[in-house]
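Shown here: the complex without one of its protein chains, the others still in place.
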Amino acid sequence: MLLQTSALSRHFAGLVAVDRVDLAIPQGGIHAVIGPNGAGKTTLFNLISGLATPTAGQISFAGQDITLLPADRRAQAGMARTFQNIRVFATMSVLDNALTGLHARLSASLPAIIARLPGFRRAERDAIARAQAALALVGLQDRAYTQAGALAYGDQRRLEIARAMAGGPRLLLLDEPAAGMNPAERAALATLIRAIAAQGTTVLLVEHDMPFVMGLSDSVTVLNFGRRIFAGPPGAARQDPGVIEAYIGHKAAVRLAGQAP
Amino acid sequence: MLKRRTLAAAALAALLLPMAASAADPVPLGAVEVLTGPTAAYGTAAKAGLDLALEAINGKGVLGGRKLSLTVEDSAGTKDGAINAMRKLIGRDKVVALIGPTLSNEMFAAGPVANARGIPTIGTSTTANGITDIGPFIFRTAMPEADVIPVTMRKAAARGAKTIALMYANDDAFSKSGFEVMQKAAATAGLQIVATESFASKDTDFSAQLTKIKALKPDAIGISALVEPVSGVLLQARQLGFGAETQFVGGNGSNSPKLAAIAGAAAEGMLVGSPWFVAKPDAANQAFVAAFQSKYGKAPDQFAAQAYDTLFILAEAIDRAGEADPAKIRDALTKTEHTGALGPFRFGENRSPAATEGVVVLELHDGAFRIAP
Amino acid sequence: MLAQQLLNGLLLGATYALFALGFTLMFGVLRVVNLTYGFYFTAGAFLALWLTQAGAPLFLALPAAAIASGLIATLLDWLLLTRLRRAGADELASLMVTLGAVLALYAGMTAWLGPDIRRLPPGLIAAGALEAFGLRITLAQILILAACALLVGLLLWLMRGTRLGLAIRAMAERPDTAALMGIATARLAALVSFVSGALAGAGGVLIGLNFNAIHPYMGESMMLRGFVVIVVGGLGNIFGALVAGLLLGIIEVLTAGYISSGLKEAVAFALLVLVLWTRPAGLFGTTLARKA
Partner (left out) sequence: MAWFDDLLFTYQNLAVALGVNGLLALSMYVVLAVGQLSLGQAAFMGLGAYSSALMSLQLGWPFWAVLPLSCVVPVLFALAVGGPTLRLNGVYLAIATIGLGEVLRGVYLNVDVLGGAMGLSGIPEAAPLWLIYAMLALAVLVLWQVGKSGIGRAMEAMRLDETAALSMGVNIRRYRLATLCASAVLAGLAGALSAHSTDFIGPNDFGFEPAVTILSFALLGGIGSPFAPVLGAWLLTLLPEVLRPLADVRLVMNGAVIVVAVLFLPRGLLAWRMPRHVRPGRAA
C-alpha cells in the first residue's frame, strides 16, 4: 500500500469531522474519496497532507509512519496536492509557480546560489526544464511568463496541477479538481488525470460529483458524517444501499431545509 | 546643449562656492534649534531670543559696520537632524560660528562635527555634564547644573529640610546628568537622600513613585527633568495629598514660565536655581524683558534670555577677533566679557560660565518666580 | 500603601483602557492599523480646551468635543482609506497612509498652534480629593473611572445587544460575506470610524483633564501603550481592552512601587512578550488563522 490510514480521527471543539477512517490506497491508479458536503473529505485530505494534525489514528506513506511528520516533510517524501479553493501564487509568473513545486528537489547551498556556481546553474536549468514539462502536461507551456493571477479560472486549476506535478510526486492529492468546471472542461480534466496516472503517479481525489468520479476511478471510498461507509470499486458503490441513503437522504434533508445543495 | 551644461555648472558653482568675502558682506553665523516636533518649545524660545538680539546688534553692526546674517536650522529634536543641520550650516552657509543645538543629547552627537572642523559652537541650553569636554571649540553660556543645583540645595537645607527624595527622567541625558548633580549636592548640603525614583520623559503618571515617597515623609523632593514631566509630578503630588510641608526643588528644566502655566497652583513654593530670572531688577535685564515683551507679546523664559545674551557675546568676540575667522573668534571668546540680561559674563577655563555668583534661587509664588526669601 | 498603589494602578489602567476602547474597535472591525487614532485623542482635548475657554461647561464641552472628533475621524477615514479599501490593497498600505497622515497632522498642528503645553481653565472641575481609609482619589479620577465603566458597558450593549452590533460583528468576521448579506459596509465603516473617533476624543478630554496637559503630541505618546492593550486584550475585544488596560496599569504601578521605577517599562513589556509567547492571540483573542 502506498498510503494507509488506520482509525484516523479529527475532532473540532465538540464536532467529529473525521471518525476512525481506514483508508488503503495501493500504488498506481486513480482513487477517489466521495461523500456529501460536510462529510469530512477536505479534513481527511488535510490530515493526509499534514495541514491538520489527527486527534487519533495513524497514517503511513510508502511504508513509513508519517503521522507526526509536518506537511513540508510529507511533500519532500513525494506527496503533492492541490486545493479546493485555488491557491496559485497570484503575483508570480506561471513558470515560477511551477518551479515552486520543485522546491523539495532543490538543495543548492547559499554560497553556490550567490556565486552562481556551475552546480547551481545546472540544477536551475534542470528545474526549469522539469517545470516546463509539467506546464506542457497541462497545456500551459505557452503561458509560462504570464502572471498566474491573470489566468482564467480553469487555467489556474490546471496550473495548480502542474505545480503539484513538477516535482514528480508519487502521490497526487486533488481536492475537488472539477469544482466550477463546465462539462467540456471536466472531460479535459478527466483526460489529464488519466494521463498523470499513466505516467505512474498515484492519484487520490476528493469530489462530491459522483458521475465524474465513477467514470474515472479505480476505487472509491465514501464518507458520511466523518465515517467511512463504503470502500470498493465504483460500480459496487452505486448499488450500495448505505451510499444511496447518504446521498438521497442528504439531498432530501437539504430540500426540506429549503436551501440549494 | 553645451550652453545649458555651462549654465548648470554655473548655477551649481553659485550654490556651492563661497563667494569671496568682501568687507561689506554680512558675517555668516548659524544656529541649530529644535523648531519642530515634541520638544520644539525650547528651540522656538531660543530662536526668539536670537532674533531679538540680531535686530539690536545689526543696528550698528560688527567689525565696523558689517551685519550679522544668522541662519537658524531646525534639528527636529533628533540626533541626525542636528548633525545634518550643523553640517549644512558649516559646509554650505560657511558660518564662522555656531549657536546651539538646543538639547544636550543633540550636542553630544553634533558637537564633535563642529569641533573637528574648528568652528566655535556655543550651547545656550545644554546643561549636562561633559558638554565642553567634546573639544576646545565647544562653549556654553548655559550654566551647568553642577554650578546651579548646589546653591538650590543649600537653600532647601537652610529652610530646614533634613531628608530629601530624588526623582528624575532616566531616558534623557540632561535629566540624568542633573540627577547625578543633585545626588552629590544634596549630600554636600547635609541632606539625607531617602529615596531615588525615576520615570520616562513622556510619562504622565507618577503616582506609584509618589505614593512610595509619601510613605517615607521626606522634607523635600528634588526633581530633575524637563518642565512637562516636572509639572506632571507636581500636579499628581497634590492629587496624592502632598502639601506645603514638602519642599519641592527643581533643576534647570523647571526654570520656565511654563511651570506655572501647566502646573498652576500645584507648583507653588517650588525652589529653582537659575542664572537668570524675569524680574531681575538690573537695567540690562529690564531692557531685554521689555523688548521681548513688545516684540512677542509674552514674557521671555530662561532659554530666550540665554540665547539673547549669547548672540551679543558672540558679536563682541567677532569684534575682538578683528575678522570673521573661526579660530580667531574661538580665541576671542575665551577673553570676551559681557554684561547682559544674565548679568556679568565670561567663559571660565573649561569654556563654561566662569562665575556662579549670578545664580539666584527662585521660588514660585502666586504663579510667578520671585527671589526665594 | 499597597491599597493606594492598587488604586493608582487602577486609575492608570483606566486611562489606558479609555484610550484603547475606540482603537480596538477601529482595528478589530475595520481591520486597519489606523495610526491616525492618536490624533483624534489630541483633537478631542483641544476642542474641549477651546470650548471651555469660550465659557462652555464641561458637561457640554465633553460630548461636543467627542462628536467633533468622531466627525474628523469619519472624514479622515473617508479621505485616506476608502480608495485603498475599494482597491483591495493589503493592510500594510493602509498602515503606511495613516502613518504619513498622522505625521502631517501632528506637524501641522504644531506649526499652527505651537508646541506649548496648555491646560484647561482652572476650576473646570473641583480640585479637591476624597479621602477614605487612607486612600485619596480626585474628582477627575472618579470621572475617568466612571466614564470608562460607562463606555465599556455602552459598547458591550451596542455590540451584543443591538442589530447594529450584529452587523458590525459580521463585518469584523467576514467583510465580504457581510457585504453579500446586504450590510452596507461603507456606511458601517463610516459609523465605526465615528464611534471610535468619538471615544478617542472623549478619552482625550478626560485624560487631558486628569493630567492637565494638552499638547499636539499627547495622542502620539499614548499609541505604544494603546497597541499593547489592544493586542493583549485581543483585537476588537472591548472587554479584553478593559482588562488588558487595567492589568498594564497595575503592573506598571506595582513594578515602580515595589521593584524599581526605572524598570517599570522593561517589566511591562517583558510581560507583554511572555503573554504573546504563551497566548499568541492575546488573552481574550481567538486565533483568526484558517487553514485550507
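By letter and in written order, the chains are A, B and C; residue numbering begins at 1 in each of them.
Following the convention adopted for this analysis, a contact is a pair of C-beta atoms (placed from the backbone, for glycine too) under 8 Å apart; a residue touches a chain by one contact, two chains touch by 3 or more.
This one's a predicted model, so the numbers in the text were calculated from it and none came from an experiment.
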Interface partners of the hidden chain - shown chains only, full complex considered: A, B, C
Candidate in contact with the missing chain, chosen from A:Asp22, A:Asp72 or A:Glu245: A:Asp72
Hidden partner chain, touching residue among B:Asp51, B:Asp74 or B:Asp301: B:Asp74
Residues belonging to chain B that touch the chain removed from view: 13, 16-18, 35-37, 73-74, 76, 79-81, 83-84, 87-88, 90-92, 94, 105, 108-109, 112-113, 117, 128, 130, 169-173, 175-177
Interface with the undisplayed chain - residues on chain A: 49-51, 70-73, 75-76, 80-81, 83, 87-93, 95-96, 99-104, 106, 108, 110, 113-114, 116, 120-121, 124-125, 127-129, 163, 167
Touching residues on chain C - with respect to the absent chain: 27, 33, 80, 83-84, 87, 89-90, 92-93, 95-97, 99-108, 110-111, 224, 227-228, 231, 235, 260, 262-263, 265-267, 269-270, 272-273, 276-277, 280-282, 289, 291-292
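What we mean here is this: only the chains that are shown with their structure count from here on.
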Identifier of the chain whose CA centre is least distant from the whole-structure CA centre: C
Which two chains share the largest set of C-beta contact pairs: B-C
Distance-maximising chain from chain C - centres being C-alpha averages: A
Distance between the centres, which are taken as Cα means, of chain B and chain A, whole angstrom: 72
Chain centre separation (chain A, chain C; CA means) in Å: 47
Centre distance in Å when chain B and chain C are each reduced to the mean of their C-alpha atoms: 36
Residues of chain C whose C-beta touches two or more other chains: none
Complex contacts: residues of chain B adjacent to chain C: 36-41, 44, 170, 197-200, 202, 204-205, 207-209, 211-212, 215, 228, 231-232, 235-236, 239-241, 258, 261-265
Parts of chain C lying in touch with chain B, wherever the complex brings them together: 1, 4-5, 8-9, 11-12, 15, 107, 110-111, 114-117, 119, 122, 127, 129, 131, 136, 138, 141, 207, 211-213, 215-217, 220-221, 252-257, 261-262, 264-265
